[in-house]
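What you see is the complex with one protein chain gone and the rest in place.
Per-chain numbering from 1; labels A, B and C assigned in written order.
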Amino acid sequence: MTFWNDPINFIAAWLTGVLTGWHLPSALVTVILYIIGITVLIVFAMTLDIGLVWIERKVVARFQDRLGPNRIGPFGLIQPVADIIKMVIKEDITPDGADKIVYNIAPVLAATSVIVLWAILPLASTIYGVDLNVGLLYIVAAGALGTLAIIMAGWSSHNKYALLGAFRMVSNMVSYEIPMVIILLIPTILANTMSIRGITQAQSGMWFAILSPLALLIFLVSAIAELGRSPFDLNEAESEIVAGFHIEYTGMKFGWFYAGELLHAFTFGGFMAILFFGGYGGFFGLEKLSFFAWLNIPFIQVLVFLAKAMLGYWVIMWVKYSVPRIRIDHMLAFNWKFLVPLSLAVLIDTAILSKVLASQPGWLYAAGMFGSNLVIGLVTIEILRAYGRKHHQPAGVSTPSQAMQG
Amino acid sequence: MQNEWLYIGLFLVIGVIVPLVPLVFARLVAPRKPNRIKQSTYECGIETVGESWVQFKAQYYIFALVFLVFDVETVFLFPWALTLQQLPLFVVLEGILFIGILVAGLVYAWRKGMLEWV
Amino acid sequence: MTAEQIIFLLTGVLVIGSALLVVSVRNLLHAALWLVVSLFGVAVLYAILQANFLAVVQIVVYIGAIAILFIFAVMLTRRELLDKGSQTRTAWLIPALLGLLILAGLVLLIMSVPGVNKTAGALPTGLDTVKLLGTALVSPDAYVLPFEVASVLLLAALVGAVYIATAGNKK
Partner (left out) sequence: MSIPLSWYLILAAVLFCIGLFGVLSRKNAIAILLGIELMLNAVNINLVAFWRYSSPAQMAGQAFAVIVFAVAAAEVAVGLALIISVYRRRKTVIADEIDLMKW
């Protein structure tokens, strides 16, 4: 074990030696090590979050043919720091009718629900928080806390826009949670484990994105909806309900909702990389060759993971700044009448094929999985086309029943 | 106790403390001069009309209801998906029967027009 | 006292304290939020018991779904009852006495069972309880029937609830 192979355990072993040298009980040493590790990980996530503010603003500026922040520091890099300082020294206004305790808990809970996701995120083969054997459900559980934070914020603000925004957001989030949970079953079946690390390792030869491209697409759509980002940003539709559930929040409390959303988007980009693109690994066996052995170095793996996650995050941003907002009835109909049936079809297909093709050679297994996904996709498009022809109406007239065409 | 849950618990505690730090700091340095106008409920520049905790559409509730049932059912599919590889094909069909019952619920809600936004 | 016992006692205080608030606070929305705290504490208990799957399912199902539904229902029925006035019946003393009586009986019963003070050994290494649960839930010689019946029950609940909730809609 050297520093370059296994940095976490290397440092942990050294620190354990130091601390036991001070005659501390071993349980206490473990707790101290955990606290140090967690603090480092969270500080890393928060630093990344600050960087994301800059990236998001630069990217949106380019999409809209602007320059973006460019005054403070080189390329405006210091801009997010200035933003934070501004938010911290802003006056914090609590509206009169607010339910004060709930009002103050909500932003903290919103940020925490995102931060806890990092506990199970494997950054490299030897750099990870914890390898939970129910990791996939842990993601869903953290999302549940986020939903609760939003409904608390909307209710406690004592503002009708906030309440309406919270209801839209929550009905949106809970609806799209169903296809997301169904789709999480597919990596479970393919990798035969629910642990995030296990899923990453199962993809060392073949990405799940190739075995099940439809699952990837459904995951992307439901992840964007879970995040409440455009085109699913009805919760803060400025023209209707001004800003949604966080309308009354000022200063750093608003800042946590904003920072939480950005980090959440990046983290979901990371989960997309882990669940479908092999996470820190997944080089199709290349890393076994001696020439590419450097791909196994943990620090290189961290960079690979961050690059993949950033790519997922970029796709989420791309969708956000290119697609207009959808009406709420369309949004819910799209979920219940299109995404849920489609994801159930993909699930049944994957379950049966993974059983039937289990003993076949690798290439046949992959081809069968990919082909069946292709067939389902084509059939879906045909059904949609037939439906569209049957219910075709002149442009400009739209009814809720047309929402399926989304 | 398992160490992994100890880790998650500590992560949760620190994950609460970290967001609190800037909030506490803001409390110390930010000005606080509240007045009645400033603290009134926001309403695009005009006086607030009516009760803020408005009655909302029951439709939101119907979707939450359908969600609850689906959520519970799909979560229970996870142990099944996990053991798929070790068990005979027959077990896969059991799971699919379970999904079929789920689909029946969806079809019913669809037919009854529950999924329409009225 | 070991660290584990201290964590258990803290969690127990959290669970029971917030449960007491659930049944006593006036504002129903606060009662629902205290229920969330209490159920979170129960999830911690499952984690201490090493029932990983149930610990996360507790949060997903109870906090992510049931609590949300409760909050929605409280908001839907708020118009009349603005949390003013007493939320409990006038004769709350009788239920309290009844509760204490049953509690005393249960505690006596629990303490009289032989071997109730035993502690459990560590779980065998390599025992993946989630996989075992999966096998148990779908094996024909174990719990496949309750499992499928549960899904039929949920279907019945969905049909019933949707029917009831929208029965008066299209007048």
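As a working rule, a residue touches a chain if its C-beta (ideal position, glycine included) is under 8 Å from a C-beta of that chain, and two chains touch if they have at least 3 such contacts.
Since the model is a prediction, treat every value here as computed from it, not as a measurement.
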Neighbouring displayed chains - absent chain, whole complex: B, C
Residues of chain C in contact with the chain not shown: 2, 4-5, 8, 12, 15-16, 19-20, 22-23, 28, 31-32, 35, 38-39, 42, 45-46, 48-51, 53-54, 57-58, 61-62, 65-66, 69-70, 73-74, 76-77, 79-81, 86-89, 92, 94-96, 98-100, 102-103, 106-107, 110-111, 116-124, 127, 129, 132-133, 135-137, 142-143, 146-147, 150-151, 153-154, 156-158, 160-162, 164-165, 167-168
Missing-partner contacts on chain B, residue numbers: 1, 58, 61, 65, 68-69, 71-72, 76
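Keep this in mind: only the chains that are shown with their structure count from here on.
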A-C or A-B - the one linked by more C-beta pairs in contact: A-B
Chain of greatest Cα-centre distance to chain A: C
Chain centre separation in whole Å, for chain B relative to chain A (CA means): 15
Centre-of-Cα separation between chain C and chain A, whole angstrom: 29
Sequence positions of chain A contacting 2 or more other chains: 132, 134, 137, 140, 155, 163, 170, 174, 177, 194
Interface hub residues of chain B, defined as touching at least two other chains: 8, 53, 56, 60, 64, 66-67, 71, 75, 78, 81-82, 95, 102, 109
In the complex, chain C residues that touch chain A: 3, 29-30, 33, 36, 52-53, 55-57, 59-60, 63-65, 67-68, 71, 75, 128, 130
Residue ranges of chain A touching chain B (in the complex, touch as defined): 30-31, 34-35, 38-39, 42, 46, 84, 87-97, 107-108, 111-112, 115-116, 118-119, 129-132, 134, 136-137, 140, 155, 158-161, 163-164, 167, 170-171, 174-175, 177-178, 181-182, 185, 188-189, 192-194, 242, 247-248, 251-253, 255-256, 328-329, 332-333, 336-337, 340-341, 344, 347-348, 351-352, 354-356, 358, 400-401
Chain C-facing residues of chain B, complex: 1-2, 5, 8-9, 53, 55-56, 58, 60-62, 64-69, 71-73, 75-76, 78-83, 86-87, 90-91, 94-95, 97-98, 101-102, 104-105, 108-109, 112, 114, 118
